[in-house]
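I have a structure here, written as structure tokens, and I will follow up with some questions on it.
With one protein chain withheld, the remaining protein chains of the complex are depicted in position.
Let's turn to chain A:
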Amino acid sequence: MKTKWHIQLLVYTLIVLGALAFLFPFVYMIMTSFIKGAYSLPRPREVFSVIPNLYNYQLVWSKNNFARYFLNSSLVTLVSMAGSLFLGCLTAYGFARFKFPGKEFLFRTFLLTMMIPGVINIIPQFLIIKSFGLVNTYWGLWLIYIGGGVVGSTFFLRGFFESIPKEYEESVLIDGGGSWRIFWNIYLPQSMPAIATLAVLSFQGTWEEYFTALVIIKDEAMRTLPIALLMFNDKYATNYSWVFAASIIALIPTVLLYIIFQKRFVQGGFNEGGVKG
């Protein structure tokens, strides 16, 4: 049955209006970042008459140690992302495919830690990191980020791994492969859509993380990007063009990662046709 044209029109109007409502603040932010010196939020007339330029972007890159903190954040985030994904995949594989005593209890304990808000954890985490002598080091930060990330990744991937047919494993075993081979050549490639999603989530979570970084890192030169962004908020007169330009630069890696992995999200059916019947 064909939908009537006026219903279609209504639906499309709603969709377009919805999209505009979501896009408007973002476009406003981008346009404001082109204005020279917006010390209060500019009016739409000013915002939409501005000519795009990179003046503020060049300026903020050299301000408030922005470039340095950008690189610091890149290092912290990439290692955390790789670590939490790799360990998360291994743990999920263990939970999905091996039988061992207390498995479900352990898994539920994992889940329980996810229910506790991060702020409550901060003091015990700090004390543990301090007893390891890792305060003011990226190792301390990685330990918390990876430790926190593994739980989420495990929860997310376990179900995904369990949906992969066991027949694949059997075929590897017949050919002489072991558990590692099954994990590396069957589970990882089959789970790319899930892993890509997790990669973006993990990247975003660490890239924007402020509170733990502030607590663990004392050295000014080792601070991360969210702290640099905060420095643009001046006590007396905040230049919103700089705040927005800096925020947009900070957004670029997440957007790029999303674009890179976007295809993976929609790609399905890897294992279709792999098993007979």
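One rule holds for everything that comes next: contacts are C-beta pairs under 8 Å (C-beta built on N, C-alpha and C of every residue); 3 or more make two chains touch, one makes a residue touch a chain; residues count from 1.
Methods note: contacts and distances are computed from a predicted model.
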item	value
Listed names "Copper chaperone NosL", "Acyl carrier protein", "Multiple sugar transport system substrate-binding protein" or "Arabinogalactan endo-beta-1,4-galactanase", matching UniProt entry of the absent chain	"Multiple sugar transport system substrate-binding protein"
Touching the absent chain when the full complex is considered, from A:41, A:54 or A:173	A:41
Full-complex contact with the absent chain, from A:58, A:113, A:233 or A:262	A:233
Contact with the hidden chain (one of A:133, A:165 or A:189)	A:133
Contact set of chain A toward the excluded chain (per top definition)	36-37, 39-43, 63-64, 133, 220, 227, 230-231, 233-237, 239
